[in-house]
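Sharing a structure here in structure tokens format.
Yeah, one chain of the complex is gone here, protein chain that is, but the others are all in their spots.
Naming follows writing order (A, B and C), and every chain is counted from residue 1.
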Amino acid sequence: MIKTCIAGATGYTGAELVKLISGHPNAEITAVTSRSYAGQKLTDIFPALGGMVDITCEPMDMESLKGRIDCVFLALPHKVSMSYAPFFIENNIKVIDLSADFRFKDPKAYEAAYQPHSAPDLLKNAVYGLSEIYGDAIKKADLVGNPGCYPTSLLLPLIPLIKEGMVSTRGIVSDSKSGVSGAGRALSLSSHFCEVNESFKPYKVGNHRHVPEMEEILSFHAKEPVKITFVPHLIPLTRGMVSTIYAEVTAPTTHDAVMNTLKQYYGSDAFVRLLPQGKFPDSAHVRGTNFCDIGVHVDNDSQRIILVSAIDNILKGAAGQAVQNMNLMFGMEQRLGLELIPGAI
Amino acid sequence: MIKTCIAGATGYTGAELVKLISGHPNAEITAVTSRSYAGQKLTDIFPALGGMVDITCEPMDMESLKGRIDCVFLALPHKVSMSYAPFFIENNIKVIDLSADFRFKDPKAYEAAYQPHSAPDLLKNAVYGLSEIYGDAIKKADLVGNPGCYPTSLLLPLIPLIKEGMVSTRGIVSDSKSGVSGAGRALSLSSHFCEVNESFKPYKVGNHRHVPEMEEILSFHAKEPVKITFVPHLIPLTRGMVSTIYAEVTAPTTHDAVMNTLKQYYGSDAFVRLLPQGKFPDSAHVRGTNFCDIGVHVDNDSQRIILVSAIDNILKGAAGQAVQNMNLMFGMEQRLGLELIPGAI
Amino acid sequence: MIKTCIAGATGYTGAELVKLISGHPNAEITAVTSRSYAGQKLTDIFPALGGMVDITCEPMDMESLKGRIDCVFLALPHKVSMSYAPFFIENNIKVIDLSADFRFKDPKAYEAAYQPHSAPDLLKNAVYGLSEIYGDAIKKADLVGNPGCYPTSLLLPLIPLIKEGMVSTRGIVSDSKSGVSGAGRALSLSSHFCEVNESFKPYKVGNHRHVPEMEEILSFHAKEPVKITFVPHLIPLTRGMVSTIYAEVTAPTTHDAVMNTLKQYYGSDAFVRLLPQGKFPDSAHVRGTNFCDIGVHVDNDSQRIILVSAIDNILKGAAGQAVQNMNLMFGMEQRLGLELIPGAI
Partner (left out) sequence: MIKTCIAGATGYTGAELVKLISGHPNAEITAVTSRSYAGQKLTDIFPALGGMVDITCEPMDMESLKGRIDCVFLALPHKVSMSYAPFFIENNIKVIDLSADFRFKDPKAYEAAYQPHSAPDLLKNAVYGLSEIYGDAIKKADLVGNPGCYPTSLLLPLIPLIKEGMVSTRGIVSDSKSGVSGAGRALSLSSHFCEVNESFKPYKVGNHRHVPEMEEILSFHAKEPVKITFVPHLIPLTRGMVSTIYAEVTAPTTHDAVMNTLKQYYGSDAFVRLLPQGKFPDSAHVRGTNFCDIGVHVDNDSQRIILVSAIDNILKGAAGQAVQNMNLMFGMEQRLGLELIPGAI
């Protein structure tokens, strides 16, 4: 059994990791940490877990974790993660970081969007945890920077097409929509029930921190700079993320051709489900699962491909992909503990 | 007092018309018609109206309405409206049609998207009821084709910019989102609570009937053919519509320049609210009102203008704009009966 | 025009008062106060009000209000209200207090549930603002303690029956349910979207502060002590309150007899709508209105009357009833500014 610590277990992503590892056949929870709730039983914070999980939150004490765990999930805010990661790496504890701290190869790109990086040397060894694309590197990695939810929803459909030169590196638009859980459990007027319920709106138009992350990865695969237009929106629901992506074709194409390219990348063993022509994703169809559903429409009039992807932002967009990465890092089948069957409702 | 008939009063748009005319200082409801509920009191169908409205649904009997009414709202399905409109026009009853039957100048465009037109001669005199743009023509009109909700949300921000040549006629993308009331009161699995709640999805990708309506109007103002890419999505809320529109600039521009153009079209007497730089619409801010809120972001990197509009799909997108048009057609101030103050929640 | 000040205008109740007074034919807003947002325009806080309301929040400065206003609405927390009320009363400014500070005749009952009372002398002149029951006294009052939302929903159906001796003073159960807006705009995990959405639960079982308020009023009308069992629940919606009340009959009775008693109290000029046999309230039918809908079922097997009431907790349960009381206090028709027509959706 792989012994894990979930740092930041009392946020929504952390709690989802608790749920997933609790049900994982080959992993177990050795410790959970929380700054705000140290000393309290996890079930006092999340009564839903009653009878299923019996563990008490610890403050983060790295020394005490040495020798007790094989793997740590850092479900912590940006900046906090990079202060802990070096210690764990030095002590042969694999790190899966869910903040942005280890998602960039280029420290300058990180620093432009976030803050000075205190562990830039680790960046070159960190692997970007988009499991279906970087699986081989993840298998050998000690440190994985788990992708953001928006990047996951956008990169999975786009990378194959941009890599194969089917879409232009210019003119990509992603109109993305996220459920409210993406904003986390910290109190904020923008997550206050009466402000969100029966409301739909864009936010951070032209200024979202996930853009540099997406552009770095796309540029790498395109072998030239890619600039995207990205507008996130808030959906009045708890879990779900849909990206509707508009990309210009480099040459006339067909639905079949696009699908065949996607199929080359996402074989039957992965969590990507490619939908038949005329069918498009629904966030409800992936809720509670690690799937990414992708639908495609080729619009010949406008010479555009419309790609629609849907994920559960807390699972494939965060905790689920983190566990998928753990599976890969420890040489296990990537589906382990993630065979979550979605419900009809 | 203007005497009105609301045909199709038991749909959501019809019911909203009942509410608006009931509160209108210069208009009153003389008759309401319903095929399914003829003979029943309207308050039996909508108990919410109890104590406010006391009227019984009639079957549609045009002869019986002659001489009793000045104006008829046809909140009826496409095809049904065009079978009634000629009679009313001949009998000097002004018609505001909320179906698509009188939105097109070109019968062929209508017929390509809908069905054969049985009253094509009326099309040339019908005025497209986008009040802020066609106000002068509406004032003289006997027959108004009230715009669809998606076209309203898209045309209000786009027409000024396309008319003034600030955005290209090519490459316009509108990623639009509608609340569930847009699908009406007829039963359907796609409006079934458990299928919609906690779900977000696109629908009719590349194939929505509102596209030809929008393209005809935009092409007229552009003086050249305009093709748009339009993807509608369903939001799990009752009322609200947001369009996020991506348009390419014809020359480098600024937020101020775009705003000034919009201000020329939408003076202080209209229902369009232009938001300051950095602010964007929220469907909740226009819920229960006839406002269209518009926010703008100029993205110099991609040479694109991002326009975001929000309306209440049942009001500015249907019943509210219909009353605004009635006000114009009868020489009244267009705000009459529509000074609906939105709530904080 | 009656000149009003709305103190605490940036809470949900305060904002609703702004909306109502803005639309009131005989009243206007002279000042709005806010501790947190003093100096900011109200439309910066509530963009929904853009174009409808143009006023800047002031800090509460009683001296500066003297001579400027005829009436003040105190939409403030308990304890804060009683520190302001005496000054206004002394200066001939009528006070409508929406906190609990002036709802009790007996200072000890108040103090048992809340805190020491700093203006107990005012209690004897304060009138409990349940408009339909205390209308005559409210007309002469300078100080009204506006009822809580739960008490309004429970007292309106119960008072006539308890006063006429039709139901026992023992054994009353009220199972009540409130929308989330009842918890206000202050941040709290219990109003955080993801915690409330897709959730239903009771809270403060056996220990809600509204119980003493309800028991004092019921006991007065019963002329003997009344104890009730009250369990509030949280509904995942913004506005709405439903109380399902189970009361034991003192003698066998019928639906007609109960209805006739209620009709004696709630004539056609009031905001109470009595539903026909077999029909029961729906919170959606009163949303956005000042109505209280009441349905009745007489269960002969159990010798119980089941009363169901529905109100909009922000309107009849708070701001709407406050305006109704202002109307009464200033000798106006009580419906003025409150003829809010509910929508079908």
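We take it that contacts are C-beta pairs under 8 Å (C-beta built on N, C-alpha and C of every residue); 3 or more make two chains touch, one makes a residue touch a chain.
A quick note: this is a predicted structure, and the numbers were derived from the prediction, not measured.
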Next item on the list: Specify the residue from the set A:G23, A:P120 or A:G135 that touches the hidden chain.
Entry: A:G23
Item checked: Omitted-chain contact residue, chosen from C:K201, C:K223 or C:K263 -> C:K201
Next item on the list: Check the options A:A7, A:L123, A:A284 or A:V308 and report the residue that touches the missing chain.
Entry: A:A284
Next item on the list: Could you tell which one of A:V196, A:I314 or A:L328 touches the chain left off the display?
Entry: A:I314
Checklist line | Residue numbers in subunit C that touch the chain omitted from display | finding: 170-171, 173, 175, 177, 179, 194-195, 197-203, 205-206, 227-229, 231, 233, 235-240, 242, 244, 246, 280-284, 287, 295, 297, 299, 301-302, 304, 306, 308, 310, 345
Next item on the list: Extract the touching residues of subunit B with respect to the undisplayed chain.
Entry: 12, 180-181, 185, 187-189, 191-194, 196-198, 236-238
Item checked: Chain not shown, touching residues in subunit A -> 12, 15-16, 19, 22-23, 46-53, 181, 198, 238-239, 273, 275, 279, 282, 284-288, 291, 293, 314, 339, 341-345
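In this section, only the chains that are shown with their structure count from here on.
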Item checked: Chain contact topology (line, ring, star, complete or other) -> complete
Margin query: Interface check for copies subunit B and subunit C. Shared numbers divided by all numbers used: above half gives same, below half gives different; which is it?
Written below: same
Checklist line | Nearest-to-centre chain - CA centroid comparison | finding: B
Notebook entry, point to check: Quick one: which chain's Cα centre is the longest way from subunit C's?
Noted result: A
Check: Once you find the CA centre of subunit A and the CA centre of subunit C, what distance in Å lies between them?
Finding: 46
Next item on the list: Indicate the whole-number Å distance between the mean C-alpha point of subunit A and the mean C-alpha point of subunit B.
Entry: 39
Check: Residues of subunit A touching 2+ other chains?
Finding: 194, 197-198, 236-238
